[in-house]
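The other protein chains are all here in position, but one chain of the complex has been omitted.
So, chain A:
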Amino acid sequence: MKFTINRNLFIENLNNVMRAISSRATIPILSGIKLDLTETELTLTGSDTDISIEIKIPVNEDLNVESTGSIVLPARFFSEIVKKLPGKDFSFEVKESFQTQIVSENSEFTINGLDANNYPRLPEIPDNAAFTISGKTFREIINETQFATSNDQTRAVLTGVRFFFNPTNIKAVATDSHRLSQRTITLENGPQAETDLIIPGKSLQELARIIGETDPEVKICPGDNQALFVIGNLSFYSRLLDGNYPDTDRLIPTEKTTSVEFDISELSSALERASLLTHAGRNNVVTLTLDTTNQTAKLSGKSAEIGNVEEDVSFRNLEGNDLQISFNPDYMRDALRASITDSVVMSFTKPLRPFVINPDKDDIEFVQLITPVRTY
């Protein structure tokens, strides 16, 4: 196996493959990156068993093939070496007993590789149920839901986002039992058949990073326990979570007794100020007091050791019953960060029941739920 390649082109692709490689790999060979060279393309593969990424670089003027073959190299070292090489191009040659020589200008590295035949094979996922969505839409829906997933590995299904891909829309729900985020986005041409997947939050985070600010097409191929996402020359394999995702539709209250509208930036800054104190104390709780007769909305927080804070927040359309409700300011901050409008409508039922945060525009289907905190 021998080739020369443009270093920048290689690094760009290498960085994406590195996302899948964990420094604490459970199987030693997975701490490596697999390079596989044919007459037509160079394939880079990285995996941590939950996520696998495969990138194909086609042969062109930046990639010259002298002889084909494959090798596994220690990923961290290899990537650090390539990033620090002096020249514009480098040459790569596998010698006897998996010794790999990397040469760029005056610098020459020889590192020990591993037999690529021992590298696990990626699952083969048929693309008969595949469909394509816009990367921008996919990234948006990830950013609006993924933050609400649970970190508790003992109930694995809640660490994922549940996606319903329908012919006309995508619906995604995530909850950690204290808060919930559900977003529905209309699609122009979704999948033919309805597809229901629970995708791990961590995979989605990496996918969103790979999609980035551009708007590539994302091809989604659902498999039995893995799903494949194809973005340009990159194939992203993610484990799917199995198990019964709880019915979340019934959690969303349909009635309300009090509702109020807040400007996101104003409420966020008020919350940040209150959090200065509440983060210091043992109970991270802020209290919102809504008085409909006097038309006031007050946000307060205290820490037994340090002191307290109280501030009037400006609002619009406060109606219904008076209410005092306490909640974790971090959940509210996350909810506001995920919001895409300038202001949100909050609807409450009872002081100890989850309350709803909606965008102020009816045509955006985005529901967030936060469970209040009991204060005694």
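Simple rule for what comes next: a contact is a pair of C-beta atoms (placed from the backbone, for glycine too) under 8 Å apart; a residue touches a chain by one contact, two chains touch by 3 or more; residues count from 1.
The criterion applied here is as follows: contacts and distances are computed from a predicted model.
UniProt records the chain missing from this view under the protein name "DNA replication initiation control protein YabA", selected from "DNA replication initiation control protein YabA", "Multisubunit potassium/proton antiporter, PhaE subunit", "Electron transfer flavoprotein subunit alpha" or "Phosphate transport system ATP-binding protein". From the options A:K95, A:R316 or A:R353, the residue with contact to the unseen chain in the full assembly is A:R353. Although one chain is not drawn, the whole complex shows that of A:R155, A:H279, A:R337 or A:K361 it is A:R155 that touches it. Checked against the hidden chain, the listed residues A:S70, A:N328 or A:N358 yield one contact partner: A:N328.
If you put the hidden chain back, the residue from A:P123, A:P246 or A:G320 that touches it is A:P246. With the whole complex as reference, residues 154-155, 158, 175, 177-178, 180, 246, 250-251, 283, 285, 328, 352-354, 369, 371-374 of chain A touch the missing chain.
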